[in-house]
Every structure is written in structure tokens, then in C-alpha cells.
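Mind looking over this structure? Questions follow.
Complex shown without one protein chain; remaining protein chains in place.
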């Protein structure tokens, strides 16, 4: 991706966010740098996620790559890597942790996230798609766990947690070990994506799904997202039932019975 | 589904159960109410599962929707919901727990369960299919985690535990958050089902698979079902091997060496 990035510092806002009828649309706006992440983008996205945790007005979030040639080129290594390499160990570790916790933040906010991916989603771009609840793809969407290509390991930014759970361990090793591209049709076949559509149909399809969710009880939607998160890591079926049962009784008394 | 249900109380038996040559066939018989679950059905199914735990004569169980328009419409909310809403909190919690434990019971009995699904399987109907070991579908089969549609959460009756493990987390969030229908072909593509056939081929195909299992050592079949249950929740590969190894040595000494 590097040849597509500008080397000059990019001071434009990293994304816009607008809410209408409960649906929040986050659109990356650094098309010149293929929406690559630098430190300012990490900080802005971190703040964005923190602001959503108790935001009752936003019920579903749609993320897309806007006018860039692709969804997100990953880390802006031209800008960010030199900064990291001038850091002390604790600063470098904090920079790493701060970035990786974005993907924990995406799972912790109550709103389901629908990623609309066109073109390349590499590194952090792939991880944003993985950390979303649903994925709508344009036909030219493609994904690379590019982490392995820059001299480090391929398990980074939650990729080793999400990918086996999303597409199965059978293919997850391949993509993280090689950095090879996964195209849209393969992503669909492996259960990674919910729909593959023409690029101009991507946002309308996402809005349609978001509207379906907005018609439900918003506390029920939140309980659902959180319950699947929890059940993915639960020690067994009985523990999952104990959690689900309490969710539903809480919902019954707080919403339906009043 | 509601418009398809009768509002009069349904006193017919909820299902029949017949065993021949080790194969037990449970057929839901409340076609007038689309095999929807009311309290009597919960109790009868609970007793049925308890009776199977030490039943050596039934080696495989096949479940189907009989003459109803579909497999099972879920909870009979017209009848059951009013009962729940007149309950004390402990009664409501017990009603919830009692229903959800049916799906634990399906995993705990030694017999593999093959669900044959035609038409709609919604809510509890979907959960019965999820809690089965194998699924044979008619071409018109379709599944909805309808839990999200009635003002509660979409994670209910073990759906948040089973669905990500059956079809991957990539699509599980979508179906539980939207309640959207998953059709037979999608279920096949996502690895949810073993076969999609014409409706009249559903039972013969299930019997063929059941006969294959009946040809094996029945204790070996039981160990296999239990071992996969256990390995799904195991802390790691070595723990799984410790369990598998003991199963096989136990089998060797108790069956093959005598």
C-alpha cells in the first residue's frame, strides 16, 4: 500500500460521524492516504468509541471508507513507524496497547457495527472489519493481514482472536501466516461477510439491516451483542444459559412488565 | 407466525415417540399450532429427555415436524406469555430456566439427535435444530432467531452459545441481532446442515445416517457425542487429548478386550 500514501503530514480530520434516526455513520475521510492510521487517527477513533459507550441516541453504527480507493490501508508506516522507533520501551508498548485496545472498544460499545468494505482492507483495516458485528462487501473488497509483511508477527490487532472464530481455524492460519489477500467471494463463502453487492448498493444494504435492528428494543440489541461476545468465551453451555436467562428476565421486568 | 396459531387451548399430545431397531422417532403433532411450545409441551419434552439418559434401547433420535406447515413456530406466545406475566419473579425465572435447560438436556443425553426441518423453525424451533447433532433440511426450511422480535434480547434458549460454534461468529451476530431468516441453501453453505433434500427424502436420509450410527458400538457413539461436547469447551488441545485417550482405553478394556 505504501506507494499509494502521501509522505506529507495529513492534517485533515480522519473521519466524519453523523447520526440520523438512530443510525450513526462513520466515514473515513483521508482518501489521500487510503485512510491509513496515524497517531491522530488512533486518538480520534479511541475517543469516538469511548463516547459511544453510554450514547443512547446511536443505536447502530455503519463504518465505510468514503471516497478513498479502499476501506483502509492499515497503519501509516511512513508516518507512524518512525515515531514508534524513537520511543522508549514503555512508550512503544503503550502505543501498541492503545491501538490494539481499539478492537476491544469496538466489541464493548453497545451498538452493533456494520462495516462496508470496498477495495483493500489491510492490517488495521482488516482488523476493523473483523471487530465489526456485520460486514457488507463491495465486489472489489479484499483483505490482508499485512502485519506479517513488515517484519513482525501476523497475529496483531486482535487478528489471532477474531479470524479463527469468524472463518474457522482451517483458513485463519493461512491468511495470518502468508498475508495473502482474501477476496470478496471467498470472504462470503467462508462466512466472513453477510452480503457482497455492487459498491453503490453497500450503504443502502447496511442501512436496511441497521433499520431492522433499530425496530427492536435497543436494550435487547445491546444484550444480544454482549451475550454473543460473552458466549464466545464462556466456559460451557450451562454458563451461557445462566447469562442468557438473566438477560431475558431482566428485559422482561424492566421493559415488558412496566 | 402468530396468525398461523390457534388461540384455543391445544390439548393434543405435543409429539409421538416410537422406537424401531434402535432408532427413536419423535414427531411433533400439534400441526394446528405449528408445533409451538406451551407449558405442557415444555414439561413433556423435559420428561422425554430425562427418560433418554439411561435408555439403552434408543441409540439415535430423529426429530421432525410431522404434518405441520413447518418444524416449530417457537414459543406459543398467545398462550404462554400471559401465563408468564402473571407469575412472581421466581416463577418467571423458573419458567425461563426450565425451557432453556431443554437444550442442555439435548446435549446431555447419550443419543445423537438428527433434526429434520421443513418450513419455518423459529425461536425454540431454531434452538432445537441448533442443539441437535445433525440437521437434514427440506428445501423450504428456514430459520429465525425470533427472540429479538418480541421485545427481549436475541440471545435466548442457547442461541448465543450454539450459533457461533455452528456457523461461525461472522454470521451469528447478524442472525441474532436481526431475526432475519436463514434459508436452507445458506444453512448448507454455512455448515449448519448436513443435507438439503426434497421434503419426502428428509426422513429416509435421516434413517440412513441413523443406521450408520447404529452399526457402531453404542458406547463408542455416546463417547463421541460427549467428547465433542467436552472439547468444544476444553481449555486446550492437551486437555482434549487427556479426555479422548481415557475414553479409548476405557472402550478397549470394557468392550474389545473381554
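Details
Chains: A and B, in written order; residue numbering restarts at 1 for each.
Following the convention adopted for this analysis, a residue touches a chain if its C-beta (ideal position, glycine included) is under 8 Å from a C-beta of that chain, and two chains touch if they have at least 3 such contacts.
Quick caveat: nothing in here was measured; it's all calculated off a predicted structure.
Per the touch definition above, the residue from B:32, B:166 or B:203 contacting the chain not shown is B:166.
Residue B:244 is the one among B:83, B:183 or B:244 that touches the chain missing from this view. Across A:43, A:56 or A:174, the residue that sits in touch with the chain not pictured is A:174.
Mapped onto chain A, the interface with the missing chain covers residues 84-85, 89, 92-93, 96-97, 100-101, 103-104, 107, 147-149, 151-161, 163-164, 167-174, 176-180, 189-191, 229, 233. In the full complex, chain B contacts the hidden chain through residues 112, 133-135, 162, 165-168, 189-194, 209, 212-213, 216-217, 219-221, 223-225, 227-228, 230-232, 234-238, 240-241, 243-245, 247-249, 251-253, 255-257.
One rule holds in what follows: only the chains that are shown with their structure count from here on.
Here the C-alpha atoms of chain A line up with those of chain B after a rotation of 120°, rounded in steps of 5.
Note: centroid distance chain A to chain B, computed from Cα atoms, is 33 Å.
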